[in-house]
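All protein chains of the complex are present and in place, except for one that has been dropped.
Take a look at chain A:
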Amino acid sequence: MPEPLLELRGLRKRFGGLTVTDDVSLTVLPGEIHAVIGPNGAGKTTLIHQISGTLRPDEGEVVFAGQRVTDWSFPRRARAGLARSFQITCIVPGFTALENVALAVQARSGSSFRFFRPAHLEARLNEAARAALEGVGLGHRAGVVAGSMSHGEKRQLELAVALAMEPRLLLLDEPLAGAGPEETERLVALLRSLRQRYGILLVEHDMGAVFALADRVSVLVYGRVVITGTVEEIRSHPEVRSAYLGEDEMA
């Protein structure tokens, strides 16, 4: 087995009396899509927060590309190649779509303590940003102010921003939420095309997409990983069927 890109060792997180992450250990291999599914409130987003560095775990370790990053800040992990999207869309509303992506390109290409040259005239930043927008199908919307885009477009924009960071690992928190059937189809195709280049930890409620994309699936219930396995194993697991997936999903 190749060395994992991401390894979680015994993560634990409590909010007051509520244990939201309960001894979670899992890995994401290079080039793998590892899906995390589970009912609402299971602690999926909280888990992503701890991996990205927006929240510190109470216990346990986050190891990324062989380095212990548990104590690293959120921006530092981002610079190291850990990109994430947010369940609640997170963009710069007053920037155009292009400038939102150019910000990410700028973060990985040289110092940003540059004071005199107009950033919006830097062709290198704009070209890379435009390419990322085209990659998610937003090329024609580059000049639109992000705050005025549709919800689906904002989600695509966030994905373009994450890709523009040229990360090694993508943490995606329900990237398909709120997308229409056509958008979903396109995004699933896009995620499939990304698989070879990145490791992806995918939190998603759309089971069709999860089963179509994931190499491995972990089921999270009350903060605990109840099972990790291949799509086939998860599909046929009796407990998962009854406890989480419901009969109609299996029909």
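The criterion applied here is as follows: a residue touches a chain if its C-beta (ideal position, glycine included) is under 8 Å from a C-beta of that chain, and two chains touch if they have at least 3 such contacts; residues count from 1.
The rule is simple: contacts and distances are computed from a predicted model.
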{"item": "Complex member absent from the view - protein name from UniProt, among \"3-isopropylmalate dehydratase large subunit\", \"Pyruvate dehydrogenase E1 component subunit alpha\", \"Pyrroloquinoline quinone biosynthesis protein D\" or \"Branched-chain amino acid transport system permease protein\"", "value": "\"Branched-chain amino acid transport system permease protein\""}
{"item": "Selected residue (touches chain absent from view) among A:Gln67, A:Ser112, A:Ser150 or A:Ser193", "value": "A:Ser112"}
{"item": "Residue touching the undisplayed chain, where the options are A:Arg79, A:His205, A:Arg224 or A:Arg241", "value": "A:Arg79"}
{"item": "Touching residues on chain A - with respect to the absent chain", "value": "49, 52-56, 73-76, 78-79, 83-84, 86, 88-95, 99-100, 102-104, 106-108, 111-120, 122, 145, 147-148, 161, 165"}
